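The block that comes next holds chain A.
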Amino acid sequence: MAEVRVERLVKAYGAARALDEVTLDFPDGGFFGLLGPSGSGKTTLLRAIAGFVVPDTGRVFIGGAPVENVPVEHREIGMVFQNYALFPNMTVEENVAFGLVVRKTGAAETAKRVREALELVQLGHLATRKTHQLSGGQRQRVAMARAIVTRPRVLLLDEPLSALDKALRVDMQIELKRIQREVGITTIFVTHDQEEALTLSDRIGILKDGRLVRHGPPREVYDDPRDPFTAQFLGDANLIEGTPEPEGLRLSDGKLLPGLKGPTIAVRPESLRLDTTEPTAPFRLRARLQQRIFGGAMGTCIIDWQGRPLKAVGRDADFRGLPDAGDVWLSWPKESTIEFRANA
Partner candidate 1 sequence: MKRLLLTTALALTAGGAFAEEIRVLNWQGYGTDLDWAVAAFTEKTGNTVVHEYFTSEQEMLTKLRTNPGAYDVVLINSAYTAQAKDEGLIDAIDTSKITNFADLDPALTGNEDLNPGGQLSGVPWTWGLTSIAVNTADFAEMPTSLSVLWDPAWKGRVSIRDDGLEAVQFAAMATGQNINKITDMAAVEAKLKELLPQITTFWSSENDWNQFMSAGDFAVATYWSGSAARSLSKGLPIAFVVPEEGAIGWLDGLSIPTSSTHKDAAAAFINWMVDPEFYVKWDAEGAPVSSNTKALAALPETSFNRQLVADPATVARVQFMRPVSDADRETYLKLWQDLKAAQ
Partner candidate 2 sequence: MSNRFLAHLGRAYLGLILFFLYAPILVMAAMSLNASEFYQLPFKFSGEWYDRLWNNREILAAAGRSIWIAVVVTVIATTLGTAASIALFRHDFPGKRILQALLFPPIAIPWLITGTAMLIFFFGIGIGRGTPAVIIGHVALALPYVIVVVSARLASFDRVLEEAARSLGASAWQVTRAVTVPWILPGIIAGGLFAFAVSFDQFVVSYFLSEPGDTTLPVLIYTSIRKGFTPEINAISTIIIAVSMGLMLLAARFTKFGGDR
């Protein structure tokens, strides 16, 4: 087990930069989620750590040692691929044993560790199956077992759950977390599903256009995204723009939000309150409710403020008193306001 560090990593494909000066630490034993829209460079970063991508410049360290010149097979990593990449010509057992066999581990030792790994993923009973006879979830577990049986220093997961349907995905998230805790291995995984990232990771990093825009513990990043992109990408955020003035932020409707610096602030949809009468909260706006969407326990309201759509999310009960459409008051507590560092 080891910590991973990348330093000023750059990888360009023609004019496009898949990685642009990325520097990041992945702590030992942590579960690190890499998040970003498609094409943001998250997979490239993962593959650079694995060794499949050779960076143009920059360094990669595993366990403190530079590995740029170490080929994939000597980096002692475990990797789970998006579609699992199980070898079709081998059984479950043989797939799991592969990493040990190529390391010339003894037969007895191999058998023992394969059994342990399969027990860990609860697939001991399917050891002799061919891989095409397995369900999606089972394949995912085989892939996990195969990746960890060699006791790699780092476990790399490339969208490990994206091929599963939703119900199974939630189960597997829990399973993945359990296995990672039991093995205690440094794990880096790539996902475009923010919920998955928040659920699994103890640290996350968000990439955009090859740049690392924000990283840290999920809650910290969620609560203090520091830039509009992060705020909008991780969770949902209503962006409100205005003109900074000495006493606060002046909005286009003339309203002053005292004590805020601007020019842009964000408010999470779940922080917005809707009232038909003017509330007392200092941050309040006059807007127009356009549509109420029923969503079971939770509901969503689409609001128009100064020609710009905003979203509010809350328990359906909270929206009971509202009309289907019409003028409403929006308000939010001061502490729910997200201010961006760039504003400073």
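Descriptive notes on the structure:
What we mean here is this: a residue touches a chain if its C-beta (ideal position, glycine included) is under 8 Å from a C-beta of that chain, and two chains touch if they have at least 3 such contacts; residues count from 1.
How were these picked? Simply put, all candidates are chains of the complex that A comes from, given by their letters.
Only a predicted model underlies this, so the values are computations on that prediction, with no experimental measurement involved.
Only one option in 1 or 2 touches chain A in this complex, and it is number 2. Across the interface of their complex, candidate 2 is touched by residues 50-52, 71-74, 76-79, 81-83, 85-89, 98-99, 101-103, 146-147, 150, 156 of chain A.
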